[in-house]
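One protein chain omitted, others in place.
Coming up: subunit A.
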Amino acid sequence: MARKVLTLAEVRDGSLRNVSFEAIAAAKTIAEGGEVVAALVGDQVQAHANELIFRGADRVVVVEHPNLKFYTSDGYSQALKAVIDKEQPEAIVFGHTALGKDLSPKLAVKLDAGLVSDVVAVEEVGGNIVFTRPIYSGKAFEKKIVTDGIMFVTVRPNNIASLERDESRSGSVESLAVEIKDLRAIVKEVVRKTAEGVDLTEAKVIVAGGRGVKSAEGFKPLQELAEVLGGAVGASRGACDAGYCDYSLQIGQTGKVVTPDLYIACGISGAIQHLAGMSNSKVIVAINKDPEANIFKVADYGIVGDLFEVVPLLTEEFKKLKVHS
């Protein structure tokens, strides 16, 4: 059954986020041959429209307004609601990002709809579109279907493969004028605390430190390794509680759930709450001086040793590799 599917494209630091391309790919599966329309919302974002077409969208609807410079649920829901009213999609796909998480339930209420959040796989099974999502922070999974109303989902970054970029694709780009007003919450200031670029949930490589890192200073070698690999730094709650790093880096059941291609755990014991957040990574490397540490039970490769010796050596070795390739 062909469906018209709407996706939301997100711009961060002046570029489209990968998860927006993954959302288009998910939308294609759901569309079953129907049209995929991408909504591009913000203040001066039009320039990104063609890229969305190259990534698989059939059409782009742009909503620009000065009041959309910062994300607010009021502003963005007004913009999206206008696009939805105009397009009348049968399904909607957002990224499961800070923005997507905040905005999707509000729109779901406006549409009197259900919402399947944090989807990691989409498939067509016997005429149904079936969504897989983690529950218990990844300790288990459930498969869900939408039984009534519009099919509204958010997709977790890094799990659904985006489509091949194709510059020969073309499609229309249209602007929709929407008045964005009466914002009840206003962003006064954005305090940048993360490094420019790689977001933890979207990173392909994560180098994570635990209490074994021993100090804030101790994270330095991990940062260097992450940099060489183009990855991000994460942490266990042990490290956050000890004040070595910010809670926003925490991975686990009460932190971020991540699924990078490569997860390097340094000085992390592997408590069940930590494993919940990272054990669905593709490849796990553990570096720990205790051969009995639980983390080795989930690691594909383990080195028993002092992280302050192993990590800098690893950085050197990867640097050499980079020079050669």
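Worth a mention:
Please note the rule applied: a residue touches a chain if its C-beta (ideal position, glycine included) is under 8 Å from a C-beta of that chain, and two chains touch if they have at least 3 such contacts; residues count from 1.
Here is the rule we go by: contacts and distances are computed from a predicted model.
For the chain that does not appear here, its UniProt entry gives the protein name "Electron transfer flavoprotein subunit beta", which is one of "Electron transfer flavoprotein subunit beta", "ABC transporter ATP-binding protein", "ABC-type Fe3+/spermidine/putrescine transport system ATPase subunit" or "Sarcosine oxidase subunit gamma family protein". Among A:Ala91, A:Leu200 or A:Ala239, only A:Leu200 touches the chain that is left out of the view. If you put the hidden chain back, the residue from A:Ile145, A:Ala161 or A:Ala216 that touches it is A:Ile145. For the chain missing from the display, the contacting residue among A:Met1, A:Ala47, A:Ala161 or A:Ile186 is A:Ile186, taking the whole complex into account. The set of subunit A residues touching the chain not shown comprises 70, 73-74, 97-98, 101-102, 104-106, 108-110, 113-118, 130, 133-149, 184-194, 199-201, 205, 229, 246-250, 253-255, 261-262, 272-273, 276, 279-280, 282-285, 291, 296-305, 309-310, 313-314, 317-318, 321.
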